[in-house]
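Only a single protein chain was left out; the remaining protein chains are all shown in position.
Think of it as A, B and C in the order they're written, each chain with its own count starting at 1.
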Amino acid sequence: MSSVWGRNLKISVFGESHSSAIGVIMDGLPAGIRIDMEKVNASMKRRMPKSADYSTARKEYDNVEILSGFFNGHTTGTPLACMIKNTDAHSHDYEDLRFKPRPSHADHTGYVKYDGFGDYRGGGHFSGRLTAPIVFAGSIAEQWLSEKGICIGAHIASIGEYADDDFTQDTTIQDFDSLPDKDLAVLNDMAGKKMMEAVSLAKAQGDSIGGVIECFATGVPAGLGDPFFDSAESVISQMMFSIPAVKGVEFGAGFSISKMRGSEANDAPLIKDGKIIYKTNRNGGILGGITNGMPLVFRVAVKPTASIAAEQDTVDIIKKENTTVTIKGRHDACIVPRAVEVVRCATALCLADLLLEDRKYD
Amino acid sequence: MSSVWGRNLKISVFGESHSSAIGVIMDGLPAGIRIDMEKVNASMKRRMPKSADYSTARKEYDNVEILSGFFNGHTTGTPLACMIKNTDAHSHDYEDLRFKPRPSHADHTGYVKYDGFGDYRGGGHFSGRLTAPIVFAGSIAEQWLSEKGICIGAHIASIGEYADDDFTQDTTIQDFDSLPDKDLAVLNDMAGKKMMEAVSLAKAQGDSIGGVIECFATGVPAGLGDPFFDSAESVISQMMFSIPAVKGVEFGAGFSISKMRGSEANDAPLIKDGKIIYKTNRNGGILGGITNGMPLVFRVAVKPTASIAAEQDTVDIIKKENTTVTIKGRHDACIVPRAVEVVRCATALCLADLLLEDRKYD
Amino acid sequence: MSSVWGRNLKISVFGESHSSAIGVIMDGLPAGIRIDMEKVNASMKRRMPKSADYSTARKEYDNVEILSGFFNGHTTGTPLACMIKNTDAHSHDYEDLRFKPRPSHADHTGYVKYDGFGDYRGGGHFSGRLTAPIVFAGSIAEQWLSEKGICIGAHIASIGEYADDDFTQDTTIQDFDSLPDKDLAVLNDMAGKKMMEAVSLAKAQGDSIGGVIECFATGVPAGLGDPFFDSAESVISQMMFSIPAVKGVEFGAGFSISKMRGSEANDAPLIKDGKIIYKTNRNGGILGGITNGMPLVFRVAVKPTASIAAEQDTVDIIKKENTTVTIKGRHDACIVPRAVEVVRCATALCLADLLLEDRKYD
Partner (left out) sequence: MSSVWGRNLKISVFGESHSSAIGVIMDGLPAGIRIDMEKVNASMKRRMPKSADYSTARKEYDNVEILSGFFNGHTTGTPLACMIKNTDAHSHDYEDLRFKPRPSHADHTGYVKYDGFGDYRGGGHFSGRLTAPIVFAGSIAEQWLSEKGICIGAHIASIGEYADDDFTQDTTIQDFDSLPDKDLAVLNDMAGKKMMEAVSLAKAQGDSIGGVIECFATGVPAGLGDPFFDSAESVISQMMFSIPAVKGVEFGAGFSISKMRGSEANDAPLIKDGKIIYKTNRNGGILGGITNGMPLVFRVAVKPTASIAAEQDTVDIIKKENTTVTIKGRHDACIVPRAVEVVRCATALCLADLLLEDRKYD
């Protein structure tokens, strides 16, 4: 297991879907950051489903208890620990599934990893529920980044075949202010309507659907990123691939840059108002693994929810024979809408870690 | 800087394009691995250009000197250090470029990062030359993996618009045995011919072109990968994004999984010959961040070579004014053919680190 | 801050003396360790004062809540988190002390470190209270070590001028079985009686007194320890100097070895019953930073309790002027008796981390 992340800002997560609590310790936060708990709770709420059309029945957002590292409204510089109690667990639903791994879940691989001792209820430590502590921690980090002029936005780039408008160099962070509280975080509401229809259709058919989330950050100073091995892309991708269901990460033009000529792909520097900017941003704000002062832009591919209503083939791992499994309960037909805030907050953790490495920005 | 990578197998790289040497220390290698230096040298050679059609003039492969950690043909268990002397440097070529960052290179970002003290000659520490120590280290790691039954192959999935045949579940590692020593590591030689034409055309036009490399590994046991933060995808993507020019990484179906329904994307387990395998491999051999025993499959997007012959816009970072830059010397019109071995060897490092974490496979 | 420790078994502690809770996450514990909570609670209890003669008024031992990583009586392999609520806090006692650092405490240094934002109540994160999570974690680790045949004992080597009998090569772990539950963990009860008198006298005079704790472990296999930088001594000393009030650590003959001749200090190997043992153990079971199969023996020096009843000189850090401080409340006149279990459990963490590094003992 490697539940500790980070070089300068260290994050230790714990918990299983049905353990008594989940949570996170943040180590390395500067002392004296003023924390607005309303903002933290707003982030926690955005991770919760907003519409019954794509998700399970609505419930109240997770209640975060801060256990340490927070005093008189500020961070103390010592570890900031938080806990979220698990209350809504229906553990008995999972007895049947114990030896029948659900396709595309971590049931089989986790069984091998932990020699059968893992907590199999609700996906255990691999549950999407573990993204709640990530959102909490990222939301704290975001408040520090905000003091430094760094803002992070994210939208649903696509669900199935339906794509939102592209983020452009003219897009400002203000365009994204209203996004997080929409049912779907899209720039183009017409595109959003089609996405929602695609999700509803999948849901009606007992199926699920995937999508892509695009994240960007403005105000990121040039100079962040620590090649050879902790390039800005390396740090961010490691974190993104920790989020359950992520199967691809690309920066700037990403995979499509592989079809470009150099003359098209190269971003040329330019003096504007006495500062160095770039004419284009095909590299997503990162050159040689180090930020160049342009907006950071990257996308993550999210696979369709693994849990679907239809009966599926599987095996009995004890009897070593083929069988089938039917997953009870209600599941999100698409997790992309909820994952937007996870990606955004996880990005805050990465940028905080990168920024702390460079003392010159203090 | 973060020139140290790894949790169990630690790699420390050093060197700049024009420093007196580059190299790597490997710490954590098990004692007693028999090392065949011919295989290591074969890997080093594959990173060198094989054809004048896409690359700079041919020169002899890098000569590796092992400094420590190797005794009587075996690893000793203590740090294995290697050095490759830099001999072919034309440092004076770079004086002109000192304050004129080459577009898409790390010149500007490195200047900011190191307050102007970085070694600007030939890309310094950001040079593709630093992939030579990665190939060396990966080649050593591969010999250990090979003892454990793990084999790693890689091919050029595409250059520009031209794609090689897909890797399929029927593809065996034997299909790839001959690849590394072809001019282009492709399964379909007709596709390879078109790729070469595309590169030649770009070269003739003073331009460059990108591509995609696909890597896979067979014999990987189920159970490798350490969520929450060191998922198999996290470990591999961090390493891949350390390789200069990589802008995207995707596993299994990758970005195209975002357009699938769950019923299509889910890989169902199956008993075959008393063992658990999977009917399909959309998840690229990784579920919940842990390997599932199927072949590991992932792709990396490589951007077109940043150095092109045409004059390009840039700035003078001291005078803070717009100017142009012309990059002298000969440069690869496409680095994808040479990067295949880098990706393959870097994957060996990742798998060795993941395998060492799990004592059960010893 | 660095509240994360360990390479293979990672420990993340959190909490302040007066925060809502303190606790620890253990990451890297093997799955399937059977945990006897009675043994854990017995360790927690031993850290509590046993006699009013040297300590504050008796209160019930800390109540540990396990939040995750524990299922059906076994570790799951995922992070094991525990929390201990803080209930007994008299925060108002500390307002007066806020800007008047108590001599020999971390008040002044913590103020500088955290720019005045630290939680100053009760020593905050520097409180001896933070040793409770260490005892919890160490007690869990000990149960795994015990499966591997490793036993750890500790006794009070001295308090003030009064010394216990020496641990010898004939001493067995059985000699120590009864120690932890004595008022003072000593081999020689007469020596213990004199120590207690010395403590009582110090207490009566409004003063405090220090001592030395000796720890040893049997069943430690040869081969543990990872030079160059993670020698067995390095790993253990780093942990020991994390325990508040420890000012010295020595292995085997320790400082007195500096007065020996080589002919006296050298431990000679010897075959006994077909196994390699050593005639003497001047090196405390460690040669070249690696265990040699002999009992591990080391001692830690514990300074007198910093809080004493007498008025002491100090400064006002805001007004920058000299003043005095009187510390209210009841404080242990000697923390050595309670620290014995902390040293013993902290040693279990070190040995577990060292053992996990070496796959050959699985």
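Observations on the structure shown:
Heads up, the rule we're going with is that contacts are C-beta pairs under 8 Å (C-beta built on N, C-alpha and C of every residue); 3 or more make two chains touch, one makes a residue touch a chain.
Worth saying up front: this structure is predicted, and the values here are computed from it rather than measured.
Contact with the chain that does not appear here is found for just one residue of B:41, B:78, B:188 or B:280, B:78. Contact with the chain not shown here comes from a single listed residue; of B:37, B:67 or B:318, that residue is B:67. Listed residues C:153, C:304 or C:337: the one in touch with the omitted chain is C:304. The chain omitted from view is touched by exactly one of C:28, C:110 or C:192, namely C:110. From the options B:15, B:122, B:210 or B:269, the residue with contact to the chain not on display is B:15. The omitted chain makes contact with chain C at the following residues, 1-5, 7, 11, 13, 101, 103-110, 112-113, 115, 125-126, 130, 158, 160-161, 202, 207-212, 222-223, 225-231, 233-235, 237-242, 244, 246-255, 257-271, 274, 276, 279, 283-284, 286-292, 301-308, 310, 312-315, 317, 320-322, 358, 360. Looking at chain B, the residues touching the absent chain are 1-4, 10, 12-16, 19-23, 25, 27-28, 31-32, 65-71, 74-81, 83, 113-119, 124-125.
Assume only the chains that are shown with their structure count from here on.
Centre to centre, using the average C-alpha position, chain A and chain B are separated by 26 Å. Distance between chain centres (mean CA atoms), chain A to chain C: 39 Å.
Shown for chain B are the residues that touch two or more other chains, namely 360.
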